[in-house]
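One protein chain is absent from this view; the other protein chains keep their places.
Going in written order, the chains are labelled A, B and C, and every chain counts its residues from 1.
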Amino acid sequence: MSLGGHFTYFITIFLMIAGLFIVIARGNLVKKLVGLGIFQTSVYLLYIAPGKLVGGTAPILSEAFTVYSSPLPHVLILTAIVVGVATLALGLALVVRIREAYDSIEEDQILERDNQPGREDAA
Amino acid sequence: MAITVLVIARSRNLFGVIVLGGIYSFLMATVLVAMDAVDVAMTEAAVGAGISTVLFLGALYLCKSEEAQPVNKPWLPLLVSLAVGAALVYGTVGLPEFSNPQAPIHTHVVPRYLNDIKTEVDVPNVVTAVLASYRGYDTFGETTVVFTAGAGVVALLRRRRNKSKDRKA
Amino acid sequence: MSVVQHLPALQVVIPLLAAPLTVLLRHRALAFVVALLASWTAFGISVALWLQVEHGGVVSYAIGNWPPPWGIEYRVDRLSAFMLVLVSGMAAMVLPYCWRSVEHEVPAQQHYLFFTMFLLCLTGLLGIAITGDAFNIFVFLEISSLSTYVLIALGRDRRALVASYQYLIMGTIGATFIVIGIGLLYLMTGTLNLVDMGQRLAAVQGTHPVLAALAFLTVGISLKLALFPLHQWLPNAYAYAPSPVSAFLAATATKVAVYVLLRFYFSVFGQSQVFGLLPMKEAMLLLALAGMFAASTIAIFQSDLKRLFAYSSVGQIGYIILGLSFDSASGLTATILHLFNHGITKGAIFMLLGMIAIVMGGTSLSRIQGLGKRMPLTSFGVVLCGLSLIGVPGTAGFISKWYLLLAALENGQWWLVFLILLSSLLAVAYVWRFVEVAYFREPRKDTGIDAQVPLSMGLPAVLLVAATVVFGLITGFTVGSASKAAAFLMGGLL
Partner (left out) sequence: MRHDLILRVIAKLLIPFILLFALYVQFHGDFGPGGGFQAGVILAAAVIFYALIYGLADARKVVPEPLVESMMAVGVMIYGGVGVAGLLLGGNFLDYFVLDHDSVHGQHRGIFWVEVGVATTVSGVMLKIFYMFADRGNADDE
């Protein structure tokens, strides 16, 4: 269990912490989405890195090679990336709408504007 | 890559953040190529650096581009993130080492993809074969997710003809 | 070929393909008809599958004819069959209700997209319940989540947008946690098929990655099912979403998340691992109790009915998790029973609230004064469902609470019996707030539009209210299915 053998994991984890931190700590709605993206991207590494074999090649079969990296994680992550961008698109659409409705994309300002008195029964 | 992320976390200029996000995606794609995941790298570059950046900039154009000063000190989030990180370190320490051919992901399930693909599907790019055939249903789901997002954005952003009637609040 | 053989695939594919069809048609009425047919067919299929499982045991279906674990498997066992009936049944009930309800609550241009999203949400939930593949769970989870975000954001109030955004962030974090958990499991076992995973995990039981995976999956799924400290997204989301959406989500979305939790705990990790190696039992007990008391107490102080009952949902989820923490067959039976019973009760309540909102112009407590006179039937329905939430004999809620008490007694935890009864008193308190305002105050003069509740809304709501009473009296289907499913899970027969 050498440190080197787990190096890729530690990088992954660092990125993950940073991404998660941005999501939770930042009040800006767009910034949160950027953080969410980083958080998700770091997961890709968690999947892909263990699939690599030193000396192996990309899993495109040909006569010249015998050792390939594991293809299954690649497939999963392709799906995950697509899901990620779909979420992002939706999130941004929401941000745009929020901005139109509130004229702000800062979380605390939005909450402030909702809590103004006399709004409770405005429907 | 790590530095890029740190700058993103500190910076309050959203435009810069987004551009950095694009750079981050490119770096990530490079790493992925080094990991032999060419398909994934290509997608990451197209999506992360391309589509997402365009979307972000598009959204940014509609919003303002400076982030306000955070009011409270972010200790709690930091704690939460670090706890998550700690859990992951705890978890990954027991994982098989990098590039270990005996790891379960190399010995179980995958060999059939690599060995039998010639007789079963006969497509040289194993990733494509697994994606579209063996696990085709996941891809069907994925396409549906994209469709959901598309229809969802339409539902959210389509311009209303009668603007006065909606959004009373 | 016979149709019967392909029911598992059709269960999900029919609503899935109906969704793009509605987009192509771009017509409100046609979209509605398509959605209605698809959801009713799905309900029929789920009942057929339930019968099949009841008689023939586990149904396995290899998609693409690739045998598992290489391909993706659909696997219907007793628990998933039960879930399928709940989810598709609720959809079949809620859809007719949507027709008139969206007229009031959703901008006209988006109507056909509302049905598209509704179908996609249904698809996602069914897909989660039926699949036997870990990653496939994630994919369908995202289909249902994304469509849910949109459905919530279609609410009229601008706060719906913020609620939806918060849910998107929390939900995505939850989903990513689930992916991490699945990833760790995959790295340790090399497979994604749940059954295969469960078998291969036995070899690496108790190792660090597996325990970390357990933790990540638990946290991720808890975010989705709104377990007490992670529930922040739920009240706003339910309160500002269009009412049919609230009804459908309250009845199904969190319940399916519970299903995923059960699935991972019992089919993959195995109970010995979950409850033996980590203090899960204690943690769950604590969180469940905290949820029951804190959320119910918050519910009492809400000024809006929708929010009130949304917080009550968080409290009720506490009961569901409480049953799980007993780690016994009867506890699990109570969990599964409460899933179902609370699902139909809450579905009924939110439907009734939607009707109230149309007639009275809102659901805040100050607005519905004197509701008992203006809408006697509707308020009577809410009271009935409220009784079910409290757990009064003769309603569905009583049955599940009864089993919960039995399970507590079985473990000799007398103090828990006391606590369960005490928390029911809190439920009495928040239901009483409604009763007090609706029956003992004079109607406000300025409220009340001269609107009639359309039959297409009233009928499904009445049916569901009736169901809460019927399932409180006739318990063969629910208790039978739940106890069999529980025995099946505890036996670890897979």
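We adopt the following convention: a contact is a pair of C-beta atoms (placed from the backbone, for glycine too) under 8 Å apart; a residue touches a chain by one contact, two chains touch by 3 or more.
Computed from a predicted structure; not experimentally measured.
May I ask which residue of C:Val23, C:Ala329, C:Leu405 or C:Val469 touches the chain that does not appear here?
Of these options, the touching residue for the absent chain is C:Val23.
Which residue, B:Ala34, B:Val54 or B:Leu79, contacts the hidden chain when the whole complex is considered?
B:Val54
For subunit B, which positions touch the chain that isn't shown here?
Residues in contact with the chain left out: 38-39, 41-43, 46-47, 50-51, 54-55, 58-59, 61-62, 119-125, 127-129, 131-133, 136-137, 139-140, 142-144, 146-147, 149-151, 153-154, 157-159.
Which subunit C residues would touch the chain omitted from the figure, given the whole complex?
1, 6, 9-10, 13, 16-17, 19-21, 23-24, 26, 61-65
For subunit A, which residues touch the unseen chain?
Touch set of subunit A with respect to the missing chain: 58, 60, 78, 82, 89, 92-93, 96, 100.
Criterion: only the chains that are shown with their structure count from here on.
If you average the CA atoms of subunit A and of subunit B, how far apart do the two points sit, in angstrom?
5
So, what's the distance in Å between the C-alpha centres of subunit C and subunit B?
Subunit B and subunit C have C-alpha centres separated by 28 Å.
Among the residues of subunit A, which ones contact at least 2 other chains?
Residues 20, 50, 72-73, 76, 79, 83, 86-87, 90, 94-95, 97, 101, 123.
For subunit B, which residues are shared contacts with two or more other chains?
Subunit B, residues with two or more chain partners: 88, 92-93, 95-96, 103, 105-106, 109-110, 113, 135, 138, 141-142, 145, 148-149, 152, 156, 167-169.
Which of the residues in subunit B come into contact with subunit A in the complex?
So the residues of subunit B in touch with subunit A come to 1-2, 5-6, 8-9, 14, 17-18, 21, 24-25, 28, 31-32, 35-40, 43-44, 47-48, 51-52, 55-56, 58-60, 62-64, 67-68, 70-71, 74, 76-78, 80-82, 84-85, 88-89, 92-93, 95-101, 103, 105-106, 109-110, 113-114, 117-118, 124-127, 130-131, 135, 138-139, 141-142, 145-146, 148-150, 152-153, 156-157, 167-169.
Which positions of subunit A touch subunit C when the two form their complex?
So the residues of subunit A in touch with subunit C come to 20, 23, 29, 32, 36, 39-40, 43, 46-47, 50, 72-73, 76, 79-80, 83, 86-87, 90-91, 94-95, 97-98, 101-102, 110-111, 114, 120-121, 123.
Which of the residues in subunit C come into contact with subunit B in the complex?
On the subunit C side, the touching residues are 16, 19-20, 23, 63-64, 66, 69-72, 107, 109-110, 113-114, 116-117, 120, 123, 127, 133, 135-136, 139-140, 142-143, 146-147, 149-150, 153-154, 156-159, 180, 184, 186-192, 200, 207-209, 211-213, 215-216.
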